[in-house]
Every structure is written in C-alpha cells, then in structure tokens.
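Partial view: only certain chains, each at its native spot in the assembly.
A, B and C are the chain letters, set down in written order, and residue numbers restart from 1 in every chain.
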Amino acid sequence: MAEDTAVLLEGKDLELWRGETRLFSRVSFQLKAGELLHIVGPNGCGKTSLLRVLCGLTLPETGEVYWQGKKLARNRANFHASTCYLGHRESLKADLTAEENLVFQLGLRCWLSPADIHGALERVGLTGRRTVPARSLSAGQKRRVSLARALASGAKLWILDEPYTNLDVAGRELVDQMMSEHLGRDGLVLLVAHQAHGVADGVRRRLELG
Amino acid sequence: MWEFIHKLGSPPHFWRLSGTLVPWFGWFALVLIAVGTVGGLWIAPEDYQQADAFRIIYFHVPSAWLSQFGYVVMAAAAVVGLAWRIKLAHAVAAACAPIGASFTVVALATGSIWGKPMWGAWWVWDARLTSTLVLLFLYFGYMALRAAIDDENRADRASALLAIIGVINIPIIKYSVEWWNTLHQPATISKLGKPSMEPAMLVPLLIMWLGFTFFFFAILMIRTRAEIIARERNKKWLRDVIDKDGV
Amino acid sequence: MEWPGLGSAFWLQLTRDLRLAFRHIGQAANPLMFFVMVTTLFPLALSPAPELLEAIAPGVIWVSALLASLLAAESLFRQDVEDGTMEQLALSPQPLSLLLLAKTTSHWLMTGLPLVLMAPVVGHALFLPTEAIPATMLALLLATPVLSLAGAVMAALTVGLRRGGGLLSLLILPVVMPVLIFGARATDMAMQALDVSGVMYLLAAVLLLAISLAPAGMAAAMRISLD
C-alpha cells in the first residue's frame, strides 16, 4: 500500500502531557505523497513536542504514529531511513567542518559521493567556508548546513522546525524553493513556522495547535 | 495473567486491596516477631562455642535475607513497569528502595556487631560482606538517580533500568560464600535436606524470618499508598476515597 | 529502503569520535595523566620501601585504572547530547546500540588501551615482579573494556542531568567492584606464581557478558534520556 496516492504518514489521536499540563490531545492527521502540513500555534503550544512525537523521539501518552500503514515502533529503521529532521538546534559537531559533519551524518543513512555533498553545500551557498569549523560559522550559515543535510539526505519526509530561523532574505527564498521542489518530487513536508511560508503549488494543509 | 496485571495495575484497585491487607500483614508480623524474639533470645539453647553471642542471628539473618529479597522485588516491579508501562509498578519500586536499604543497613550493623566477638573486628573485607555493602550502594544509587530527575515519567523509567542492571549483584551475594572461601558463615540454614542447626535454634529463626517478611510487605504497601497519594494527588477517585474513608 | 550496513556505520562512528578526540587531545590525555600521577604518587609519598610498594602494586594499578576510566566516563555522551548530534544518531536507521557501542569503543581506545600499554612502566615503578606483568596486562586488557562499558551505560542514564554530586560515580562503582576484585586477584596470584587461568576465564566471561548486554542497556537508557 505504498503507492503515492496512499496515506504515508498518519497520526491517530495523539496526546502528550508535560508535568501537570496537557500540551495537546486528540491530534490526528494524514499526509499523502506531495503534501505539506504547516503546523502553527503560539509559542509553547507544543509544536516541537508534536514533531518529536512524530519522529519517534518522544513517547506520546496515548495515540499512535503510522508510517506506510505500519506502527512506527514496528518499522523504526525503515521510517528513519526515509525521514530527515531539522530541529531548533542544528546538530553539528563544533570542531568539524560543515563538510565533515555532513559526511558523517549522511554516511549513516545513505551512500553519497563527495560530489553530492559539495553540490548540496554549494546550493546553500557555503562553498567559501569549506575549511571553517562549524563552531565559527555564523548562525545563518549553521542553519544552511542543516538545509544542505536535508537536500543531500534524499529523504522522503522532511520534518522542519522553523527552518527560516536566522536566514537572510535569500536564504528564506531558498527554503521555499527547496520545499516546492521536494513536494514536486512527491516528497512530504512537515513544517513548523511562525511566518507564512512561500510554497505556492503542491497540496498545502494547516494544523492549528493550542 | 494479562488481565490480572492490569487489574492490579490500576491504582484504585490496589488502594482498596492494600487497604484491607495492611492490617493483617501488620498483625501477623507483630505476633511472629514477638514469638520469634522470645523463642530466640530465651528458649533457644546456648551455642556451645559462641555462648549468647550467636543469638543476634535472629535479627541478622532475616534482615540480611530481606535486604536481597527487597531488591529482587524492586527489580521485578521495575521490569513490569517498563514492559507494560504500568505506573503503579514504578510506584512500588520507588517505595521499595528505602525499605530495602534500611534492611541492608540493619544486616550490616548486626553483622559487624556479631563480627566483633567472632572475628575480632567490626569489619573484614570478605566477599559476602563486600557484596552486601555493594547492595547498599546500589540502593543509594537508585534513590539518588530518582532524586536527580525532575520529570517523574523519566525518573521512573531511568531508575527502573538501573534497578534491573543491578540485579547482577544478588547472585553474587548469595553464592559469594560458595565461590570464595570466606570468613563468613556458609549456608547453614538454607542447605536442603538436614539443616546443620538443631531445631530448637532453627525454629525461632524461621519464625523470625517469616515475621520480618510480613513486616516488609506491610511497610511496602503503606509506602506505596503514600506514593500513590503523591502521584495521583489531582485525580478524582483519590479525592473521593480519601473524603469517604480517610487515608 | 536500503541503508549502509552495520559494519560501515560502526566504522564511521568510531573514526569520527577518534578524530574529535584527537582534536581535544588535552581532554583525552586527562585520564592518562591521572594514571601516571597516581602511580608516581605512591612511591613518592609513601616511604618507598620496595617490599611495601610491591605489596600495594596490584591495588594501585587496578584502582587507578578503575578511577581513570571513571574519570573519562563523565564526558562520554554529554557533549553529543548537548549539541544535539545524539538526537540525529537516535534518528538514523542504524541501531542506536551499535553506534553507542562504537562510541564506547573509541572511548576505550583513548582511555583503556593506554592503561594496558602503560602497565609495564607502572609495574616497574612499583617494583612489581616482572613475571607478574604479562598476566596483569592481559587482565587489564580483559577488564578495562568492562569498565568502559559499565561506565557508558551509567553515563547514558545520567547524561540528561545536571552534573556534580558525583552521581555517576555513585552508580558506576558498585557495578564494577567485582571486576576490580577479580583483576587485582589475577595480579596477586601472578606475583605468587600461581595459575591465573581460572581468573582470566572469569574476566573473559564477564567481558562477554558486558559486551552482549551493555549496548542494549545503553541504547535503552539513551532513548529515555533523550525523551
């Protein structure tokens, strides 16, 4: 049941508690190939937490997440092989260069030639900073490295938590382009962003939290 | 089995059950310990070589036994809690740790009090003694880890994992006397068939042992109820129950 | 979906950690420094009577080995969790246990292996009879990985938490005490020219046990800490 028309990612009435407070409950949605889900809500309403539940980092109080119809816990490896998660923190080793970081992180999930990685880095405009350790990259440049990771990962599902953060105007346009292309390739995008995204075509849905 | 676990796993049910059981266990323990003490300290004959010093065995052995049994109970509860995600099991484990720790302390204390006349030293570095000390450290580690984690859910799971890892130590304690030739008494009671102890000494010991065990469970249930109160404080059923018939 | 095999994942993780370690050569050197200090301290501080030193040599070697690995366990996973790379490991298709095992291996290569190699030097400094040294080295070779593995499990348990208070040591020491006992016994017996094979088998058994159980434990603990 993995045709592109079928539901790929599904969340069934998810509920999550933090301390005494219930962040969200009865959150359900379905996502097909080529669809983008834009999750919005005020600060602290639980968007990031929801994303972490969806990619299997956090156990929900109740509810289940399904990937290609199977429970996430059942086929975790398969799911992770086809997802790419960009969190609030770019997860870079401060002492390694952007390239070294990508080579390692992507090497765990797919076979890549150095050319692919150079291509991705060039796409996000970091060719000039080959030799700089991630520590001394600027905030926006770090963010761009994460974008390059998403590009090169060849993942089917992108989970982006505020990808526009720290990016200049050109950078924000780049993100929009990337997402449109990805959707065009029948990819899925889970987007959390406070400002409106610029994805014109493709199926776009909204999920209001809180 | 499955149903049973989940039925027992529901705090309200456990609350009712324990509410009825605690008094019984408490009284059993009291009576047995009283009988055992009398039997052990007065009726039982003197030991031909240790004179009266040996009588401390009636407190030493049961507490030493419970120090291990308590850990096993804690680990078992932890397994249940992790495997079936039953919160009550975690509560039991949490309640169990301090009890087990205190029995371990008693075992160590009585042991070293006994050791003074027997071995001429409060403490010797012997396998069983050491592994018992390790057991105490394990209890402390468990409690420290639990205290260090703010989020209750994570605290439960992390400390449960630790409890399970620590189980390795139990067989070491139990069989240390066989594995290494130690100063410490080898199994004299638990030897199947004919115990190498005359009944007049043995019977009170067994009574004590039983009494201590009942005592352990009584305390365990009481502490678990306390844990439940702490965890379910803003649940409706608890308020109703407590309003109806107190704690 | 297809993804690179376990072998290459393990290798990738291992090489990355080693590269990072060598960039922070200082931090990596700490445990070794400690080891040297301790072993030089005893002869210098105590009345350096050879027979006394010889008597305490096993204890010194083993305790400092244990403490050195303890010292290093603290910073095993902490940095990865703080900079978010651990999250990415947990989200990779590779089994987390494998990757953490790789991290532990590199950690052992940086802390445990040097101890094994330094054993002869230290042994001489403490007048350990030469015939006891091979046995000691073998025992260390078998025991230090266990120390690293145990340390790794506990580190994974406590990584999310505020440091200090020596919580980690409180958790590790009880678990590793048996290893210490066996190891020291091995050295002791070798000094008296007794047959050590029995102890060695025991240490080897413990090592196998640790290797087979610890990775799963680490992974479970880490997933809890990341939650």
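The rule we apply is simple: contacts are C-beta pairs under 8 Å (C-beta built on N, C-alpha and C of every residue); 3 or more make two chains touch, one makes a residue touch a chain.
For clarity, every value in this text was computed on a predicted model and none was experimentally measured.
J.: Formula for the whole complex: give the number of copies of each chain kind, using the labels shown.
T.: Taking all copies into account, the full complex has the composition A x2, B x1, C x2.
Methods note: only the chains that are shown with their structure count from here on.
J.: B-C versus A-C: which interface comes out with more C-beta contact pairs?
T.: Higher contact count goes to A-C.
J.: Grab the C-alpha centre of each chain and report whichever is closest to the global C-alpha centre.
T.: That would be C.
J.: With chain centres defined as C-alpha means, what is the inter-centre distance between chain A and chain B in Å?
T.: About 49 Å separates the centre of chain A from that of chain B.
J.: How many angstrom lie between the centres of chain B and chain C, each centre taken as the mean Cα position?
T.: Distance between chain centres, rounded to whole Å: 33 Å.
J.: In whole angstrom, what separates the CA-based centres of chain A and chain C?
T.: A distance of 37 Å separates the two centres.
J.: Touching at least two other chains at once: which residues of chain A meet that condition?
T.: none
J.: So which bits of chain B are touching at least two other chains?
T.: none
J.: Spell out the residues on chain A that touch chain C in their complex, using ranges where they run on.
T.: 55-59, 77-78, 80-83, 85, 87, 89-96, 100, 104-105, 107-111
J.: Touching chain B in the complex: which residues of chain C?
T.: Per the touch definition, chain C meets chain B at residues 153, 157-158, 160-162, 165, 167, 170-171, 173-175, 177-178, 181, 217, 220-221, 224-225, 227.
J.: For a test of understanding, state which residues of chain B touch chain C in their complex under the given definition.
T.: 127, 130-131, 134-135, 137-138, 140-141, 144-145, 148-149, 153-154, 157-158, 161-162, 165-166, 168-169, 172
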